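After the structure tokens below, expect a handful of questions from me.
A protein chain is absent from this complex, but the other protein chains hold their places.
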Amino acid sequence: MNDMTETPTVTTPNAAPDVGFHDYVAIARLHADYAQAVDSGDWDLWPEFFVEDCLYKLIPRENHERGFPLATLFFESKGMLKDRVYGIRETLFHDPYYQRHVVGAPLIRSATPDRFEVEANYAVFRTKLSQASTVFNVGRYIDTIVRTPDGLRFASRLCVYDSEMIPNSIIYPI
Amino acid sequence: MNDMTETPTVTTPNAAPDVGFHDYVAIARLHADYAQAVDSGDWDLWPEFFVEDCLYKLIPRENHERGFPLATLFFESKGMLKDRVYGIRETLFHDPYYQRHVVGAPLIRSATPDRFEVEANYAVFRTKLSQASTVFNVGRYIDTIVRTPDGLRFASRLCVYDSEMIPNSIIYPI
Partner (left out) sequence: MNDMTETPTVTTPNAAPDVGFHDYVAIARLHADYAQAVDSGDWDLWPEFFVEDCLYKLIPRENHERGFPLATLFFESKGMLKDRVYGIRETLFHDPYYQRHVVGAPLIRSATPDRFEVEANYAVFRTKLSQASTVFNVGRYIDTIVRTPDGLRFASRLCVYDSEMIPNSIIYPI
């Protein structure tokens, strides 16, 4: 947890970078499309949202904010994401589940013609066989999105989640 | 649940259809306006979001994905929606509740000048009298939205929800 007695830096709400309609919608769409893909159960969709030389990290907020490197998942290339998909598909799961992402509006922190720094809050709900849906993982995406000939892709996606418990049961991509 | 061992089709992220600012905002607004209406308790608002010859279906994901027709709710006209509203209003409920929808950004799958295929993830929270708010129903809207002289309306709204339990307690529109 944050030390609530530390003196924070006063900051005014950030000025918005100049982003046109087409790029704004494309960024919102990338987020929504990703959510649909990782909720679909069609895991092969997942690596295609990333460039070849990418970073995907799932890390507790505590570690992220204190600069501790320990992450729950850490992949440094599209090939590693594909390996992960292979692992998901080939492993026998005795406890499969559905997941459902609801993602807030993108907060574009900086924009150059071909590169966007974007954040968004997310909540993931899990539904196990014959059970009610529950809150599974909530946190914040911190993204570097780049323009490619095929459209926008993630150069980096950090999933910084709030619960300090290491959820060993996170099998599918957040 | 999906059979996790089946071989999925590799698909790249979908190309975005060309939608102008006015239509994009109108679609996002339709989603937000609908959420406000069904959370307001003013049930007569609900049928007005649909065209006369419409489809509204609330169906478990399991059934939807396997092509099983069994739905929790299935209405094929605005008149049937109005009948449902009558039923909601005239029935004595011993266990009323508030509901609250939080809906993700619209993912526009296809667009013609007067017709849009749109999807969005949703989470509905329920609050019973003197109880805490809980996760009630999460899933995915699959919509056909059409342009009418009165603005955008749903020609079809499928609510595909993740929990396999049939929630008999779903009284109000999702």
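Labels for the chains are A and B, by order of writing; each one numbers its residues from 1.
In the analysis below, a contact is a pair of C-beta atoms (placed from the backbone, for glycine too) under 8 Å apart; a residue touches a chain by one contact, two chains touch by 3 or more.
Being a predicted model, the structure only gives us computed values, none of them experimental.
Student: Which one, B:A16, B:L30 or B:I59, makes contact with the chain that was left out?
Tutor: Checking each option in B:A16, B:L30 or B:I59, the one touching the absent chain turns out to be B:L30.
Student: Decide which residue listed in A:R61, A:R89 or A:K128 touches the omitted chain of the complex.
Tutor: A:R61
Student: Of B:H101, B:R140 or B:R157, which residue touches the hidden chain?
Tutor: Within the whole complex, the residue contacting the unshown chain is B:H101.
Student: Even though one chain is hidden, which residues of chain B still touch it in the full complex?
Tutor: Chain B touches the missing chain through residues 21, 25-26, 28-37, 39, 41-45, 48-49, 88-90, 93, 96-98, 100-103, 105, 123, 125, 127, 129-135, 150-151, 153.
Student: Spell out the interface residues on chain A facing the chain that's missing from view.
Tutor: 1-2, 4-5, 8-16, 19, 21, 24, 61, 102-108, 119-123, 135, 137-140, 162-165
The criterion applied here is as follows: only the chains that are shown with their structure count from here on.
Student: When the centre of a chain is set as the mean of its C-alpha atoms, what distance in Å lies between chain A and chain B?
Tutor: Their C-alpha centroids are separated by 25 Å.
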